[in-house]
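The next block holds one structure in the form of structure tokens; read it before the comments.
Only a portion of the chains appears, each positioned as in the full assembly.
Each chain gets a letter, A and B, in the order it is written, and its residues are counted from 1.
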Amino acid sequence: MATIPQDMHVTPATVREITFGQAIKEALAEEMRRDPRVFIIGEDVAEAGTAFKVLSGLVKEFGTERVIDSPISEAGITGITVGAAMTGMRPVVDIMFGDFITLTMDQMVNQAAKIHYMSGGKLRVPMVLRTTLGATRRSAAQHSQSLHAWFSHIPGLKVVLPSTPFDAKGLLKSAIRDDGPVVFFEDKMMYQLKGPVPEEEYTLPLGVADIKRAGQDITLVATSSMVQVSLRAAEILEPIGISAEVVDVRTTVPLDTRTLIDSARKTSRAIVIDEGYERYGVTAEIASVIADGAFYYLDAPVKRLGAMNVPVPFSPVLEDRTVPTAEAVAEVAKRLCNKA
Amino acid sequence: MASAKKSKIASLPALDRAKALHFYRQMVKIRLFEEQVNQLYLSAKMPGLAHLYIGQEAVAVGVCEALRRDDYITSTHRGHGHCLAKGASPDKMFAELLGKVAGYCRGKGGSMHIADQDTGNLGANAIVGGSAGIATGAAMSAKMRRSGQVAVCFFGEGALGQGLLYESMNMASLWKLPVIYVCENNQYNEYTNYRESTAGEVSARAEAFGINTETIEGQDVEAIYRKSLEIIDQTRRGNGPAFLICNTYRFYGHHVGDIDRSYYRSKKEEEEWKTQRDPVKLLAERLQKSEMADLELLQAIDKEIGAEIDDAVSFALNAPYPQPDEVDQHVYA
């Protein structure tokens, strides 16, 4: 079973269209069949198949010993996951809303991320924490955050942000096989998004960005939910003669700096788009990596678009203003290309 | 004052008519409010979801009727009942649920975050167990300010899974803070029966911290009211925190979108509760038996409150949305 290089094109014959949610479930099911050490723990993950119904049916195949409904104890289940991972299992813990990772930070950051290092490389913590991100579900300030910047800041953790069903499946399988702790963020609004996924088994390496659309005039670097937004922005720009390249970072850690910098050097302009709060968010790291690495090639400053620096409001008229849109990205792109 | 209260309890007779009818009004108000919320959802007029309190009305009303207006409460994702019981008005609540600027939070909070300091409501909370520390801190503040206020922390039995609750109870007990933890055991954490998530006896969880703990029938508003008066009075006099477990049931889904529930609980179970243990029906029957009210009067009340709720809904439907530029206001005080 080969790792699919980012540029390979899957042969149509083997491909079917499935949703992002189905891709996640397939990845888990395949890894659970392949490796008896893999199990799932979380709130309402079994019969209910999670609040988003993403895991529906897994408990039927694997039973309640491997798809475990837990009490409402995010810190506790994360700690249990760390201990199980240290002792021969490969657990996947499900944290329903990304906002609840606030409760797991000690176990993830002071324990999971550091145990391998603190033990001089002896102990390993092969676990995956799956959680969600993304606003505009009218769920208000405590159920709408995209907090991946926090984990990305912590040495010892890898952070994955898939943007298509194909990427989600291949990256989740690699995350489960990784020998260290990996945090996997799923955009709630993307679960119904359909895309081509091969029948054959495959994995995608962590740390390899993907050029989702080739272009010449400007580079749009995006994560997760913002990749689709950037692709739409590229379509808006096309007719007015701006050819945008869309680069999906796929993993904020490890970050494929080479691909990002090369694209920016080629196009001479870049915008970084992410759904986390803009201030001190992942757009800052990526923008400064590009501004440094492509300094002598840039014709304009690297711009950033993140979520507005406000708690996510409930009212639709307000919430819709807090997340970057294709139109907003296109506007900034036009200005950078002096076509505004 | 405290002693005054004591005598009041001692002499408490069969619930007087005025009070009994007031309880009925309040419970009906919650019931009809929530039915309208469900309608607004089904007719796609409400953004997002909501968690209905129907079936648990006796708890919010029984406890809040035993509180002073300036006493504090903290609430949960299933918070409309607590909010109304503490004195909020339906029109501003509906406006909040629809994201309108006339709402209690100018549309910024929504169903899971309604707060109303005028009635001592420190806010609903969308983090399970998230208000255990806040309620305990409000009690600490009341004690430091010698204000004589108490704080009630409402939470579902699912919050027993959150460590913060135990950290908070420990300090409340150590420092004799005037806080009452009200655990509404409606039997389910989302889609999981609480017995599958809760080891041992619920009451022992609080008793372990030396907290005075009581377990009562959660569908009997009068019993809850009497017990609340007693423990709130004790707490107010400085005897330390209390923990009240009310066994109850949510008649509908975990949220308005939770329609097919058969995989986690039986229709039969739901029917039993709805037919035999409906807190509103139970009070209505008692009122008639004790001849405090006849069916006619109760129906008149239902009608009157129904009209109030209808007005509140149309007020909210017709109210304007916030100006888009409000989006970055109120981030920093």
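In this section, contacts are C-beta pairs under 8 Å (C-beta built on N, C-alpha and C of every residue); 3 or more make two chains touch, one makes a residue touch a chain.
Values in this document were obtained by computation on a predicted structure and should not be read as measured data.
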Discussion item. What stoichiometry does the whole assembly in this file have, expressed with the labels used here?
Written reply: A x2, B x2
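The criterion applied here is as follows: only the chains that are shown with their structure count from here on.
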Response to the item:
Listed in rising order, the residues of subunit B that touch subunit A in the complex are 47-49, 96, 99-100, 105, 107-113, 125-130, 158-163, 189-192, 196-198, 263-264, 321-322, 324, 326-328, 331
Discussion item. Under the definition above, what is the set of subunit A residues touching subunit B in their complex?
Written reply: 43-44, 47-48, 51, 69-73, 75-76, 99-100, 103, 137-143, 308-311, 313-318, 321-322
